[in-house]
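All remarks here apply to the structure that follows.
Excerpt of the complex: some chains, original placement.
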Amino acid sequence: MIRGLTKAGLGDVGNAEQYIALAAKYGFGAVDIDMGSLTKGRSVEEAAALLRSHGVVLGAIGLTVQWRTTEEEFLAGLPALAEQAAIARQLGCTACTTYILPSTDEPAAPFMASAVRRLRLCAQILGAYGIRLGLEFVGPHHLRTRWKHPFIWTMADTLEMVAAIGEPNVGLLLDCYHWYTNGLTTEDIARLRPEQIVHVHVNDAPDVPVEEALDNGRLIAGEGVIDLVGFLKALKQTGYAGAVAQEVLTQQPPQEPAEERVRRTAAQYDRLFAEAGI
Amino acid sequence: MIRGLTKAGLGDVGNAEQYIALAAKYGFGAVDIDMGSLTKGRSVEEAAALLRSHGVVLGAIGLTVQWRTTEEEFLAGLPALAEQAAIARQLGCTACTTYILPSTDEPAAPFMASAVRRLRLCAQILGAYGIRLGLEFVGPHHLRTRWKHPFIWTMADTLEMVAAIGEPNVGLLLDCYHWYTNGLTTEDIARLRPEQIVHVHVNDAPDVPVEEALDNGRLIAGEGVIDLVGFLKALKQTGYAGAVAQEVLTQQPPQEPAEERVRRTAAQYDRLFAEAGI
Amino acid sequence: MIRGLTKAGLGDVGNAEQYIALAAKYGFGAVDIDMGSLTKGRSVEEAAALLRSHGVVLGAIGLTVQWRTTEEEFLAGLPALAEQAAIARQLGCTACTTYILPSTDEPAAPFMASAVRRLRLCAQILGAYGIRLGLEFVGPHHLRTRWKHPFIWTMADTLEMVAAIGEPNVGLLLDCYHWYTNGLTTEDIARLRPEQIVHVHVNDAPDVPVEEALDNGRLIAGEGVIDLVGFLKALKQTGYAGAVAQEVLTQQPPQEPAEERVRRTAAQYDRLFAEAGI
């Protein structure tokens, strides 16, 4: 497994080069970064060289296609998807991710039918470029009733959605916060085949009842109550060999400098990975 | 278009041979009949010969796979589906249909994901044998709240489900009762491409507010308030050339003999088809 | 059916506006034109207005994705495909076509596997925009041995390739020259379902043995030996309602002005369509 960063929860990490250098300095081998900022002012070849020179890979890109709203918006995003996929491929990236909110203002059944059709096409385009699509289920209880109709939030339902999409390159983005807020066990992870996991997020939860854990109330991985050692051990058991990226959603930007956040994260990763035997 | 019968609303039509003979006698060119009763006591070749000798084709068969309940029940039905499809093909049948209830006790979103996955496989198996799968949307208002969660009942949502399934041989079973209870127009039909229509049911509604039209409170086509001439004209406009089968769901079996029901239906078909210029 | 033009065999038809005006003047309701020249110096809305003002629709666009060569070239063409499809949709175009050469320098079996995979993705992208993909089989005998290995040239094999692609929006581009050089009958066409035909080309063959009819030795439709009345009658029988576009491949550009070619074509269309009862 590759230790990875996303920008979430780090505060101001500077420009792409500074962010990549910071990751490398603290032993992270992967960064999640939007391709716009990575290729701003540099060619794709230069961006690839920048990553290479720091020994860092591109962990995952976010799906920019708007699959949740109107057909017009969905269609409007497809040409850019093909272009982004072409660039991501040149940068050696093999993962693209999107999240699924647990409730929706749209009627749930037709929304699922649309989502399946639209995400299938996204997956088909990504697949041509050797990129997999990871669907992130979102567990926090308050979001399940935030919009009008319940949608899906469990891993089982998300795997059913993956099956409905039916493409070989679709799997899960597994975030330990959603695993925790769903009340899942390490066995639930260990049962997965490695190709079912496209990307992994880690972070932690405060010591409150699980029903009260807020989506944007997360802590640095290892500084809360989630059994991250069990989570990582179970991941290892599946054979998963991709990136494990910190992603800490918070209400306020952190007070301390980005480097201090990265340092704290790295220290926790050292401990957690060691305890998990990775 | 081929005038067709289903058994619904006819009362006791006798055995397969008697039913087919009755259809032929009153000018119907297609019957919907389950293959079990058609091949009971006769080989597939004999069943084909029976249909041929009366100049009647097999309009559509019903999907027997249980796609609405457990995975076990779904899987258990697949071997029989392949066998039925093989027989239907030998009998010259090219349509298989299933209905979609407008509400469900299952959570709607995962139920849609399962339905898409399961019906796709059914369509794939049927397609190998040259058989198309028609999904019937069900419009009556009372059924929309009959079970716990709303599912889908509009033609637009059903076409979205067809698109989510994504197979070339899936389309609609268009029943005028559901067209009527959905408040659809003739333009809504005329916009369809012929291959989007797999099968057609006709019947009629009593003169009650549309919201009160009960699913099992139907009348013989032409004896109620539905604009069947408009419905048929619009069908013709699409280029649809398949069967138009009477299907009259009622609470009680009819009092009069089956032959009288068929005769009344035939008389209405004569008038309606003439007025529609078919 | 809509009478249509392609530029092939017409000589210099001028710019997009002149070409469209010429088509309209002689009663053609569809033109095949590349979107580059159509939108050169005008917005998509203006291009749509130009077509509309002449009562002419866009018959079909050509597939620009390079599916026959390297994976790099294939992938490089996908972003443009999504963009073209988006524009074509705004212009009301619903057909995109490509031809399949009857022999190839590549080993035939893996070339078919690649072609199926690549054309499937093209079809999936086009399908999102409501556009169908028509595959043109190419019949002339001299091309069957022109390259190292035989590939496919029959309608049956092309339909098998369509089935291998497996998408709902893929069918045939039916060119009477390839129908003729394949020795097919009117029954072979009449057996097709309308949705299996995406686009139609007409032209004619000189009075030479069919084995000697050259791909680029074609005549104006109606001026040669092909049974075009039978061809059109059979098309009508299928229910096909799309464009029938003249496409006359010749070794030399025509000597006479484009308008004279269009006039002669229109005169033949008048006669042929009348005899075919269209």
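All chains are identified by letter, namely A, B and C, in their written order; residue positions are counted from 1 within each chain.
What we mean here is this: contacts are C-beta pairs under 8 Å (C-beta built on N, C-alpha and C of every residue); 3 or more make two chains touch, one makes a residue touch a chain.
Just so you know, these numbers come straight off a predicted model, no measurement behind them.
*Asks:* Assuming the complex is a homo-oligomer with 3 chains given explicitly, what is its full copy count?
*Replies:* 4
As a convention for this text, only the chains that are shown with their structure count from here on.
*Asks:* Please tell me the distance, in whole Å, between the geometric centres of subunit A and subunit C computed from their C-alpha atoms.
*Replies:* 45
*Asks:* With centres defined as the mean C-alpha position, give me the subunit B-subunit C separation in Å.
*Replies:* Roughly 37 Å, centre to centre.
*Asks:* Which residues of subunit B are in contact with two or more other chains?
*Replies:* 166
*Asks:* In the complex formed with subunit B, which residues of subunit A make contact?
*Replies:* By the definition above, subunit A touches subunit B via 107-114, 116-117, 120, 149-152, 157, 160-161, 163-164, 166.
*Asks:* Sort out for me which residues of subunit C touch subunit B in the complex.
*Replies:* So the residues of subunit C touching subunit B come out as 166-168, 193-195, 239, 241.
*Asks:* So in the complex, the part of subunit C that touches subunit A is made up of which residues?
*Replies:* Going by the criterion above, the answer is residues 74-76, 78-79, 81-83, 86, 89, 121, 124-125, 128-129.
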